[in-house]
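One protein chain is absent from this view; the other protein chains keep their places.
Chain naming follows the written order as A, B and C, and within any one chain the residues start at number 1.
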């Protein structure tokens, strides 16, 4: 009996060409696995297509809810942003895809997993570290890096398919290189390859209006949170996925969450991309809006440091790692009281806060206002400053006459 | 001869009332010192006013350029933001004010410095730690915390002034509590004291249009940078102060940089404020835009951590501290190559990047694009991932069968 | 009925004098509470003594096991060391003492807690923040800082006691100021107040021999660990307290864990102390010895940063704080596999490792030795270094001709 290889399959030209290539070069049975993380691709007819190309089976796995609940929300709770701006849309989806591939491989008794990620990107690393972490016994075939792989253009892939009896209508494609899921869509290539160029937003945007094309009328929203995750939108209970979908729609309409960055890939090069993350941007902002009211100063400060580390790790393919898990344990503890309601409105690319409430708010109007009360006497500040500034004063006394 | 006290004087009711109060309670000569950090207050007639109230002298010190160059720019270079959002406008100005007060005190041979900051705020601490750091021998009189201070309302201050022969036209004031300088204006009080309320922007904004009221037409800008500081706007060489003033004007018009936050004061309480920082917000964004192209991944990551510490320290009144100075030495080193041009446009609250260039850009189009070249062969990724993921794989092998 | 005040009572002169002072100045009933954290003080006759001084009740609470398990061990697991050296002996005990005082106060329906800590030290802050965190409604009386407190010497305290009918034999004391519990003993005062003086170890040491006086013969020990806590000594299962007691005895004999430091107190001054922590030093070392084998590089690195923060927080009286709890959640997660056996020997102040084993060791002899194997081919290093060094090389290429 032939060995089985599970292929991460999208239905596109690249992964389709891999099917006959695998069979030819590895003499194996190919199990295609298409993992739905909200990329909204056409899944109709995928099964026929895979079979026509020689796959022995196609799995279609919808893991959108799992993606939102177990990958996105921990990232929101961590306030994790990579390099000032990137909300980690691709970086959070890859490990889940790796996990599903591993699950299918185990179920099928496969000995290898194959992916078609490029040899210059982050995603190959994210797929492979995910697989190594979960199933170190599985072989990994990175088709594009494989010495046996000879195709180097869409044309040669189409050619190869035809030569192996696959006659599918693949268009010549010279659009952006994109990755989409329920959290975001990324765009690379074309004019973006020159960082001195402004993005061609008219051509490029998929999920969003640009701020200019957003409605003149703002929209008011409220999100209810429990322990750091959203539970209702405008007072209506919904699943986390439903809230995100709704926010994507509204946020996209109002031009929220379009960013344009040059980032540092794990493989050591800078690359430039545009990301649309409408709902995600709103969730991140609203989550911070609520944390302002709940977290004490020291926790908030330290959490900012943890956020940076969390983002770096996840970007760098270490979702399934002891450090990421320990950081999540830290974050979870901080979210215990992150419960309340955040009000805001969207207007042409802006998220404008309109008040926040929480049963666990540490804001105390009596203390904060300009009156003196029970808890705090203006004169206490005297002793506070004396001690708070003591080392400053002593240092100045000791050093000033030595300089 | 009487001892001299230098008073931080604004010309407002609070600091005016302090003049007779100091003379009565400390039997001293009062030297008023008004420090111009760009607050755009009416300085005409200030001298007469101070004298009329019994001051023996008034200094007016314009230190706007020093403020921009030595306090604001190091903060921009540090990308320092307090608690997600606050750009440290008040926190950076206070230490310079303390420094000027100390300079005047030394010049005059004064033995004490007096300020009128409230006993619940951060500013008393910033003034006093600044003075302790620079002149530990000087006595500090915090009028409002002084046991001899008995006035507890504007009315009682006006009363006290009259009783001491000062008849000046002070209006009853029940507006926001504000602090303004060339970098920002802050607003506290009134409806802002309830964090569940949306700010009344129509009433509140001083420097800016709200995004709604901003022009329909966007504006394109470019800033040239050298070693992390701006040197030209739209190709025209200007001083840092001139660039900031121009950006304040344009940014304010286009609704840039209005934030609404609940923050954690040094004295242990949460407070809520709205800040307008139009030019500052643009400078911070554009600075990061340029750093994206220049800084390698490790430096950028670590700098984000340093930014958090820098912001915490400056907020917490430690501008003149060995740690702040050491962090600045770190930051300075990172700015060596932060030279180039940032293009962007402003539209109704949005800053939209339009391309970045630098002679020191680390972005390399040849590597980043999808071709294989000299520097990097797709197959190198094979070895990279094997080693990069080695500990992940070994850990999985060792632990998977133990769990 | 009079209000009740719970007094943290040690039986010494200071806290004894507080009993009549409280009754006189606060017209209250005094409930003494003596909390045993392993300080090995003479508790016999304490009840009579307290009663003789006018206390209405004495609680003696032995919380040594709770101290070891819930306060010391989390600190060991965190590898927390303050300012290079201090193992936090006093800092971990104070919050537990505060907790017991609060428990007694609630049980008794008391309205206040009184302590006799000095106004210059850290302990007043640790007691009081502990009480504020657990029972914000309770009043705190800090006798020595109380304006009504007038005694300023041992003599005046003895005098005051006599005047209130208390005739107990208190010796004139001019020894070191000490704090002892099961984890450590600290020494301050006398020659230690001059940091240029060497400590007089002959006079000073209580728990330990100096290395010179330690036996010529070494002693071999092994500790078994489960999830980061010790469970057996030399193969014999014991409670954590028993292990610590035994290690104190053996470690003290062999001169382990004597340190001499100048530290930075929370109140802003430097102070100098000598600490003996024989068993604790062994536990901390052995814990790290095991972690070396278990933790991956990234976790170990980040844990070192968390250790610093943990130590700072605990030193600074924030045991009961959301950040300390979140850091502990992080640490707990890292300890999941910290299970194994650490062998070492003690010889005249030295802890010398003698081999470590763990079922979860990530050390792999096959990979580490100089042969090439399945998991790792020497040639993989080629690709690794190309990518790992890519940004370094590109930067050099881009900048070298610009400098």
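The rule is simple: a residue touches a chain if its C-beta (ideal position, glycine included) is under 8 Å from a C-beta of that chain, and two chains touch if they have at least 3 such contacts.
From a predicted model like this one, the values you see are computed outputs, not experimental measurements.
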**Prompt:** Of C:77, C:90, C:124 or C:208, which one is in contact with the hidden chain?
**Reply:** C:124
**Request:** Write down which of A:9, A:84, A:275 or A:337 is the residue touching the left-out chain.
**Result:** A:337
**Request:** Would you indicate which residue among B:52, B:81, B:259 or B:390 is in contact with the undisplayed chain?
**Result:** B:390
**Asked** Which residues does chain A use to touch the chain missing from this display?
**Response** 296-297, 337, 359-362, 364, 367, 375-377, 379-384, 386-388, 390-391, 393-395, 398-399, 402
**Fill in**
Where chain B meets the chain that is not shown, the residues are 264, 267-269, 295-296, 298-299, 302-303, 309, 313, 318, 321-323, 325-334, 336, 387-391, 394
**Hidden partner chain, residues of chain C it touches** = 79, 83-84, 118-120, 124-125, 128-129, 132-137, 142, 144-145, 147, 177, 189, 193-198, 211-212, 218, 255, 260-264, 266-272, 288, 292-293, 296-297, 300-301, 304-305, 308, 312, 317-318, 320-322, 343, 347-350, 352-357, 361-365, 367-370, 372, 376, 378-382, 384-385, 388-389, 392-397, 400
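Convention: only the chains that are shown with their structure count from here on.
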**Fill in**
In whole angstrom, the CA-centroid distance of chain B from chain C equals 40
**Asked** Distance from the CA centroid of chain A to that of chain B, rounded to the nearest Å?
**Response** 32
**Of all residues in chain B, the ones touching two or more other chains** = 296-297, 361-362, 364, 367, 376, 379-382, 384, 388, 393-395
